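This view holds just a subset of the chains, kept in their places.
In order of appearance the chains are A and B, and numbering begins at 1 in each one.
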Amino acid sequence: MTLSAAAVNAMLTEHFPGASASCAELGPDFAVASNPITDFSIRPGGFVSGPTQFAMADAALWYLTFVAIDRIEPMALTSELSIRFLRPAQGERIWARARLNTATRRSVVGSVDIWMDDNEDRPTAVAQGTYVLPRT
Amino acid sequence: MTLSAAAVNAMLTEHFPGASASCAELGPDFAVASNPITDFSIRPGGFVSGPTQFAMADAALWYLTFVAIDRIEPMALTSELSIRFLRPAQGERIWARARLNTATRRSVVGSVDIWMDDNEDRPTAVAQGTYVLPRT
């Protein structure tokens, strides 16, 4: 694997300045997205909203797609994504780890755990989804 | 049905001032959410992001839950939601219409179409999901 988290973050800064996640770590079959929680993502009671968690899962799968094809492909698009919310999400930073299930010439499938702060063993949501690659 | 879209929007304004959707219409077995597209939701090329479309589907299902139980229940929570992206989303306003599939004492299931501007016949995404009601 030649791709680095720094390279992904440089692409995000250049082309997606409003992106709601950054790349925290890449491995041969996984990618981790993270972001500090802002007031914008908080619901009354101090809970992180479902769409905020979905956005983090989606970002982790996007980075995972880069890993799977070993290059940054901004035009890889989410085809479908399903998410299940497991428990209330509270904390200062949100994380999502996407693990590779399969990659073909046309698509990448991965499974995602989402959690808050250092509670990776207590996910607040799990997701699975598919990214589609542009035709070459 | 005694519930009105105005009552839902009054609740949103009071308790969820940062909500990314408002209620456009309620019917006996449907609810419509809508919002103007802001720069925040736009990706390079002028496309509305996937998480923005997810947030709209989630909001429409929430309002549908209020319809199904004929009262505003802010503590109804998304249990699971799956979304499929069908075509690029471009435009000035996003809409989501959730239709009721079933309601029990414990949960509400609905199906959602998401579209841009006046193109309801050309959805940019479809979704299905479940809201869980608090135990009484």
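Quick notes
The definition used in the following text is that contacts are C-beta pairs under 8 Å (C-beta built on N, C-alpha and C of every residue); 3 or more make two chains touch, one makes a residue touch a chain.
Because the structure is a prediction, the values reported are computed rather than measured.
Taken as a whole, the complex in this structure file is built from 4 copies of one protein sequence, with 2 shown in place.
By definition in this document, only the chains that are shown with their structure count from here on.
Think of subunit A turning onto subunit B: fitted on CA atoms, that turn is 180 degrees, to the nearest 5. Subunit B has its Cα centroid 22 Å from the Cα centroid of subunit A. Those residues of subunit A that touch subunit B in the shared complex are 15-16, 18, 20, 39-40, 42-44, 50-51, 54-55, 58, 74, 77-85.
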